[in-house]
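Note that one protein chain is taken out, while the other chains of the complex remain in position.
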Amino acid sequence: MALGDKSFFTPFSTLLNIFKKTLTVAYPKEDINVHGRPGASENYRGMHTNDLEVCIGCGTCSDVCPTAAIVMQDTGEDETEIDPTRKPEQPVIDYGRCCFCAFCVDSCPSGSLSMSRDYIYTSPSVEEEPLTELEWKVNKFTIKPDANHEEEKSWSSEVDLAWLDYVRSEMELYSPAKRVQSFIEIVQGFSREQALKEAQRCLECGICTRTCPAHMHIPEYIRAIYDEDLKKSVNIMYETNPLPAVCGRICTHKCETVCALSHRGEPIAIRWLKRYAVDNVKDEDLREVATKNKDVVKSNGKKIGIIGSGPAGLAAAYYLCGMGYKVTIFEKHPKAGGTMRYGIPSYRLPDDALDREISQIEAMGVEIKLNCEVGKDKKWEILKEDMDAIIIATGFPHGRSTRIDKTNNPNVKLAIAMLNKIRLGKEVDVHRKIVVIGGGNVAMDIARSMARLQKDKFGEVDITVTSLESREEMPADDEEIEEGREEGIVFQPGRSPLEVKIEDEEVKGLEVCRCLSVFDENGRFSPKVDKKVRECFPATMVIEAIGQAADYSFLTENEQNLLNIHRGTLMIKDGYQTGMENVFVAGDIVNGPDVIHAVADGHKAAQEMDTWFFGKRELPLKKAPLE
Amino acid sequence: MKDINELIKKFNSFFQEKAVLTRKYKQQYQIVTGRDELLGILNWCKQYSFYHLANIVCVDWLEDEEFELVYNLWSYEFKIGCLVKIRIPRARPWAPTVFELWGQAQVYEQEIHEFFGVYFPGNPDLSSLFLHNWHDLPPLRKDFDPVEYSRQAYTVEGLGVKPEYEKEDNSEGRES
Partner (left out) sequence: MKKNVYMTNLRDERQNAWEGILNYFRKRSMWMLYYCTGCGAVELPPTMTTRFDMERFGMGPMATPRQADLLLITGYLSVKTLKRVIRSYEQMQDPKYLVGFGSCPINGGIYWDTYPVINHLEMFLPVDMSIAGCMPRPQAILDSFEKLRDEIQEGKAVGYKRYEKHYDWYKANQDKVLNREDAVLQPWEDPFADKPTLEALQAGEKMEEGEDK
């Protein structure tokens, strides 16, 4: 008998299902379980979780949010004290706005923000007064996400799926075999397409601005490059840096090390974008924006003398001229530029880029007296009489010796002097086997310069670079070391030099031993060596590139004491003023060797000097539009 | 008529310089014309197999200071669509009604009138269709700022909503 047919028993046929498992999910006793464990799917987009240790406060989530639900909340930390790679801000999410689209997660550069499988958040009304109830509820649904839902983490952004472009656009370099043959510039610069592609990666978070010593408006000028308005871009650069083309080549780019994208990918090539903008802007546009303040402020009759035409001197001169001062720079070499011209090899910074930059500064009205060494061609006392104020920006013109045994041999040389000679075009001794002592950028410069000369003379490169620091600790830029290795230079890091081996007044090699650590626990320089593990690098020439020293020989001893020199650098009072009333200092002698620090110093010294003369004042300067 | 090319030829010879029928995509043709020729062209189109008016679209070209009206036609015979486009000045926007050709055009025009402020003389009903008590600029015009409107019209600050006890205090003060 079929029960399904219409019969007396038909209504009872449902009893057959009585022991079947029901389809109903008796929430909240149980939950659906179709993904291996009860609850939402494995990549559900529920409440946010934010790893506050990793969050850098860049605000990209807030910018990208389509419902304006994310606000960056100040954490109340002091900007100067926290880690420079982040801003003192953290996102707060309004669940009265959020639509759980996960745009914020997909565009989080550090990957700290993710979403969880938790999604239940309900609240009854509790307040009496309707308006307070409204405000209370909006606050109740506004949550600062932290690592609360960490265990239920689900939707998170993977590097290859994220919306951000973590890969730099390719920069064309000459091949090692080709570039080692001459002093031609290695980096060829961005093309328009490459620059636009690179510029559009910028998140405009502004973390870089705070880290840059000169506080250049980096997001703004990258935006101008993206808008293909190079004139505006260069205009913004000249607000804080009158040497953008130089910095676009040889800056130590601290900005790139803190770039928001650097946490999970390659940082924006800020340096090369800057170089692209300055190299490609039209000459007349460059002249117009560089000299826009030339006649805005009336001349105030004050005469300023600047000793040294390095980056600090030039920057100070540029901004002082813009403020109405009459500025004269004294330079002992036949051309202006200081270390930029006579220290840095031309494969990194070619002369024409430097000349273009200096010509803008001269067009501003700065007088540069070449071949005029203070103390020799121009007496310090006379200079002091002539000028209303003086800025010493002499930098570090001398190299330092390791002071190990037997360095007095003529074939043991100092790197700075050698680089000077090469750049001046003088004949330099080149040997077949050379050892360079040092792990900084100067060591790289001299090693790679000598490699080019060796290749030219003998057709092969045989240079060993040895340093106290291990490979990771070496202060030189990574790309410098990598490029040097490609050009055939051998690196022997982690070794301390003991003595130069000399037989019959001829250099035969360098004796070294293992260096265990360079810095002590407090970060102070005190190398620990193991003298049992010895080694000898055979060579007929040793070059020392372990540091640079200043030259104050034009001052009297009494005046040198007033400068308050401590371990080679100056301890200055606030305002870049020295013990002598009208003598200011700027550049390497204050902050150590670094071009962008020098530029920043020059700018600040100029401003401080203006304050010293006239007090705090607002000048009617033409500012670049930053928006 | 079987051939679409024949139709195009006929159209172009009929209207000559006033309007040109051109092919835009595989199944879409377009006619760009002026306000004066609009009714004539639509009439012609309806006679030659474009029986169906799918919709009317208004586009705000803020920088050109013009509105563009697009009449979206469909021919069942040739299986092609045809866009008839006219531009009208933004300051005093009006266009003749096509209500007599297609009855459904009445609501399309009513809606465009509500959201862009384009006037269609001859349309029997141009009253408000969707909006409630609207006194502002027609909201789909590009110079209308919806964010600011929303802030002023619906938020606590924008409406000047006060807690109730404050109001009580004020009224008591006035009474005494």
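Labels for the chains are A and B, by order of writing; each one numbers its residues from 1.
Simple rule for what comes next: a contact is a pair of C-beta atoms (placed from the backbone, for glycine too) under 8 Å apart; a residue touches a chain by one contact, two chains touch by 3 or more.
The structure presented is a predicted model; accordingly, all values stated were derived computationally and were not measured.
Interchain touches from the omitted chain, evaluated on the whole complex, reach A, B. Here the missing chain is touched by one residue of A:Phe9, A:Tyr121 or A:Trp163, and it is A:Tyr121. Considering B:Thr22, B:Asn43 or B:Gln152, the position touching the chain not shown turns out to be B:Gln152 (whole complex).
Where chain A meets the omitted chain, the residues involved are 23-28, 31, 40, 47, 66-68, 94-100, 119-126, 128-131, 133-134, 137-138, 141. Summarising the interface, chain B meets the missing chain with residues 91-92, 94, 96-97, 117, 119, 121-122, 130-133, 135-139, 144-150, 152-156, 159, 161, 164-165, 167.
Assume only the chains that are shown with their structure count from here on.
Averaging C-alpha coordinates per chain places the centre of chain A 54 Å away from that of chain B. The part of chain A that touches chain B in the complex is made up of residues 129-132, 134-135.
Residue ranges on chain B touching chain A, taken from their complex, read 156, 161-165.
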